[in-house]
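A single protein chain has been omitted from the complex, and every remaining protein chain is retained in its original position.
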Amino acid sequence: MHNNFPINTAVSLVVDPLISRFLDSRRLSTNLLHGLSAEDCQSQSMDDTSPTKWHLAHVTWFYEVMVLQQFESNFQFWCPPYAVLFNSYYNIVGDKHPRPKRGLLTRPTLDEVLAWRENIDDRIVELLKVSPSQPLRWMIELGINHEQQHQELIKTDLQHLFFNNALYPAYLSTPMERPLTKPLVQWIECPTGIQIIGYQGPDFYFDNEGPVHDELIQPCWIRNSLVTNAEWKVFVNDGAYLDSKWWLDEGWAWVQREKVQAPLYWLISDDKAQYHQFSLRGVVQLEDDEAVRNISYFEAEAFARWASVSMPGHENVRLPTEFEWETIASTQSQCVQDLFGEVWQWTNSAYTAYPGYRPWSGLAGEYNGKFMVNQYVLRGSSALTTPGHTRKSYRNFFPTHSRWQMTGLRLAKDIG
Amino acid sequence: MHNNFPINTAVSLVVDPLISRFLDSRRLSTNLLHGLSAEDCQSQSMDDTSPTKWHLAHVTWFYEVMVLQQFESNFQFWCPPYAVLFNSYYNIVGDKHPRPKRGLLTRPTLDEVLAWRENIDDRIVELLKVSPSQPLRWMIELGINHEQQHQELIKTDLQHLFFNNALYPAYLSTPMERPLTKPLVQWIECPTGIQIIGYQGPDFYFDNEGPVHDELIQPCWIRNSLVTNAEWKVFVNDGAYLDSKWWLDEGWAWVQREKVQAPLYWLISDDKAQYHQFSLRGVVQLEDDEAVRNISYFEAEAFARWASVSMPGHENVRLPTEFEWETIASTQSQCVQDLFGEVWQWTNSAYTAYPGYRPWSGLAGEYNGKFMVNQYVLRGSSALTTPGHTRKSYRNFFPTHSRWQMTGLRLAKDIG
Amino acid sequence: MHNNFPINTAVSLVVDPLISRFLDSRRLSTNLLHGLSAEDCQSQSMDDTSPTKWHLAHVTWFYEVMVLQQFESNFQFWCPPYAVLFNSYYNIVGDKHPRPKRGLLTRPTLDEVLAWRENIDDRIVELLKVSPSQPLRWMIELGINHEQQHQELIKTDLQHLFFNNALYPAYLSTPMERPLTKPLVQWIECPTGIQIIGYQGPDFYFDNEGPVHDELIQPCWIRNSLVTNAEWKVFVNDGAYLDSKWWLDEGWAWVQREKVQAPLYWLISDDKAQYHQFSLRGVVQLEDDEAVRNISYFEAEAFARWASVSMPGHENVRLPTEFEWETIASTQSQCVQDLFGEVWQWTNSAYTAYPGYRPWSGLAGEYNGKFMVNQYVLRGSSALTTPGHTRKSYRNFFPTHSRWQMTGLRLAKDIG
Partner (left out) sequence: MHNNFPINTAVSLVVDPLISRFLDSRRLSTNLLHGLSAEDCQSQSMDDTSPTKWHLAHVTWFYEVMVLQQFESNFQFWCPPYAVLFNSYYNIVGDKHPRPKRGLLTRPTLDEVLAWRENIDDRIVELLKVSPSQPLRWMIELGINHEQQHQELIKTDLQHLFFNNALYPAYLSTPMERPLTKPLVQWIECPTGIQIIGYQGPDFYFDNEGPVHDELIQPCWIRNSLVTNAEWKVFVNDGAYLDSKWWLDEGWAWVQREKVQAPLYWLISDDKAQYHQFSLRGVVQLEDDEAVRNISYFEAEAFARWASVSMPGHENVRLPTEFEWETIASTQSQCVQDLFGEVWQWTNSAYTAYPGYRPWSGLAGEYNGKFMVNQYVLRGSSALTTPGHTRKSYRNFFPTHSRWQMTGLRLAKDIG
């Protein structure tokens, strides 16, 4: 296993903080079950999503197959068929249950999955107590980060599932409390010239965030604030979804084929007087000052083209590159709002390898590298991202038509 | 509402037998939940099947929308959106939830559906006590028959769902106890000339079983016994699934497109030494003397063509017409085995209207008539059919590629 | 080869009439090229259609592979790959070029196909002169009938091809001259009871027209005249294409999926004031008194249901069975108009085997039998049918959604 950061393996007499973090992370997942029935955890609403139960099982599968199987002496499977049922995409470790049929796995039941989780948790803790080798600790870190990614997916996938039910169920009962203030739009100048890109710290990071390397930044401004619902309403009401001139050719084909008329969860009354939005809190008023969310790359890119001729002060705007985003986040983060915790922000950077990139060796080698084609990078993090799972160098990525994630956009524009 | 049979509406002091039959029928459905988790009742394995929970809700929807809404004063919906969520295909009563997305209805939960069922049951019983009009009684009869059809579907749909899980779960725990005896193949002569076809009794029947009319029967023999697994093994091992000459053109395209190699639930070991079958009891030995099941019309028809040149004593065999089947069942039923209770038997009769057929008037008008195209008639009943839901005149029907139902075949051959 | 009719094999000193008929039939095909460019003969507009050049080659293939290869000594292929390129669906004689890719065969050129035709013609004539055995003569009869079928397809396929070109080219330059008279609608009583069905004469017929057998005819009337464009306009303007209640379930799905709004070639102006029709003569005025054409079974069936409640004097109308059609054509043909030569007439009979049916033995065995599923029978013949290719017992057949053939309908209604 490739060691890409030093971890202190000295075992203190007090509880190993990694054990606490591991258990916290595990608990966070099961806490997400609050308010859900076993049925809610069972269904899969489309090929791209997975059932909650499947997520809970898959992150456990990761610990069993990728960790215990390598590090535990006398390893035995809890239930051997689970190794196939809950493999997501790792060809190296064997067969997989077909992705579009994850919602058909009514067995094991949710209770059985939870029992399996407890067993695996106990064994991981025991292993960390008994033989906390550095390679093991690194894999646990990866496991925690992996589970954090699935925690966000559990929420986005549930929202998509509930959107398919005319009852529009609410997952969260509490109203959102964030005070909304309409920001003044400002353009922040991005440092130019050669900038250092990639994760440089001592902690865990994904292989696709490295190696650290130089990138050349062209002169540009970055907008301090995210694009809002109010701004997007103007885009909608200007007929932008009906006019090919704002769209990439493939995006226009997508708009017509899928009959796209607004962001995924917008609910517009027939007389266009009422705007609502389906959310994890059920159907709520569409707030003008919130960041627009659940838009595809195609929509983000079309909005920028439209804004460059339609929005005062937005001449020649475009999406930022992922390197501009990382540079501004590294150097001007106090001038720029909502870099993290609101919406993932589409960049116009195709998801590709950094110079000198090598996938992790071993079982984790399929984690990121094999998806580096026909996807675009999103930066930042969203309101659904697990706290702590945030880095300036973090690279999220999705295909250009995907919009069931909490995705929005921030604009950039060229200088000169 | 069209009254197609007389029902005595005199209310006795003792309990109305219709109330008992209604409640028995309702209880039979919920009894099917034994051994199932809420998750098992949630999932939909393909467009043609439905979740158990959906079936339980839909038959309740039938009583609420098709009965209570018409006959109950002060009618109010238990929950108005259910009228849309659980409508199967009745355009006349309004919108429908999309058929392929029934598995996404995690709300209402199973418990909520069961609570709804109880409420509806109480109101139906009350209505039958207070104002047991003849039109109401006829609709209750229809409701009972409708629910009986869905009881069989619950079982076939569960089997299909469980077949998609590599754990191959068993729904029923008890072994099958029926003694198997290898019957001697005999050919029973069918009465010839003009025969009376269609339901003639005083009880409930579906509109498609009438009107009573004459059909002309050509001289033919009907085989006393169903085609068995042992016979079908010879068909498989003779390479019949690989040779276009046995197949209808459209059937051959289906075999190649779907890579069909055996009946749906057969599990053949790689060395072809072991034959098992997935069943509601899990994976079991394939019994030679049992009737073959879970075959499509295409397979049944191909088998007949193959058998006519490959099986001694089977020269010129074919599938019987539905009228030959009904005639032999009406006149020679003591000579013919397993007419009912084993497998539905494909006939070579396209599903069409009898002379003078009129669909029921009113809300039930879409029950049968609108499906009379590109489907074939099956006669008899299966081991999964609810007891009592059996008539010599009964016409089941499915498209030519369907085989998740408990479908088999009986052969006929021409005389002269 | 099965001999299903006696042919006098005595060779007279004068020219064998079969040779004349053969050559006439061959010439009729090439005469269809008048007014067409090589490009017109090249393209295939959908999977169901074929290019004119392919038709001309395929009927020649038939004579080379099915006749010369069997009967000619020292047989040699003109060009061996043609045996694959121009096989339509005969598995028994080997591989086939993929059906949807017939339009890609730019080689051989049209000129090369015509040269091949001449060579084959010469060899067939020589063979008929030298050894006019009865089996050979029967195969030539089949070849002539086969080519006649393709002559109609050449025309219907060209019309469909030209309809895909906004230039709307005309194939025929002469206007249609048939005087149109609005017939008085009359209902002709059909002979009832047992009637003899199937071809009984001494000449050639297709295997699916036999064996001769009895059918039981229920009391009914048959309309003397075909359904007209004027009548169909009322159907359209009554919103029938927008109302599920007139349609079979599968038909309604087809209407919505394909956005069907009128017969295939109707061109209705946006203000609905102008009705035109694309024809082999280009775009022409839609004539009220002409028979409606280019409708699917679904449309014909829906029209009958609509007419039964919407057209005065048409209570309870339906499509006739193929046996009612044949009976009225055999017994009352003087009372009934346009049995032949206008449009093929949909019946409500699924295409299936007659009692005792056996496909031809030998190479022609795949001609008809393997298509006997999920298609419906049409009777009569159309204005595009080759003269002479007409019999009261003739059974044409197409799937329920097909409508690029010249298909119309005649109504029946039950007595009592």
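Residue numbering begins at 1 within each chain, and the chains themselves are lettered A, B and C in the order written.
To be clear about the criterion, contacts are C-beta pairs under 8 Å (C-beta built on N, C-alpha and C of every residue); 3 or more make two chains touch, one makes a residue touch a chain.
From a predicted model like this one, the values you see are computed outputs, not experimental measurements.
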Check: The complex has one chain that is not drawn here; which of the drawn chains does it touch?
Finding: A, C
Item checked: Chain not shown: contacting residue from C:164, C:256, C:274 or C:361 -> C:164
Next item on the list: For the chain that's not shown, point to the residue among C:103, C:193, C:219 or C:399 touching it.
Entry: C:103
Next item on the list: Specify the residue from the set A:201, A:313, A:355 or A:387 that touches the hidden chain.
Entry: A:355
Item checked: Hidden-chain contact residue, picked from the options A:251, A:380 or A:408 -> A:251
Check: List the chain C residues touching the unshown chain?
Finding: 37-43, 45, 53, 81, 84-85, 97, 101, 103-110, 161-162, 164-167, 169
Next item on the list: Can you list, in ascending order, the chain A residues touching the missing chain?
Entry: 89, 91-92, 194, 213-216, 218, 244-245, 247-252, 297-298, 301, 316, 318, 348, 350, 352-353, 355-356, 370-374, 400, 414
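Just so we're on the same page, only the chains that are shown with their structure count from here on.
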Next item on the list: Treating touching as the only link between chains, describe the layout with one word: line, ring, star, complete or other.
Entry: line
Checklist line | Magnitude of the superposing rotation for chain B and chain C (Cα, nearest 5°) | finding: 180
Checklist line | Residue-number overlap at the chain A/chain B interface, same or different (half cut) | finding: same
Note to self: With centres defined by CA atoms only, which chain is the most remote from chain C?
What the structure shows: A
Check: Which whole number of Å gives the spacing of the CA centres of chain B and chain C?
Finding: 37
Notebook entry, point to check: Quick one: chain A and chain B, Cα centre-to-centre, how many Å?
Noted result: 46
Checklist line | Where chain C touches two or more other chains, by residue | finding: none
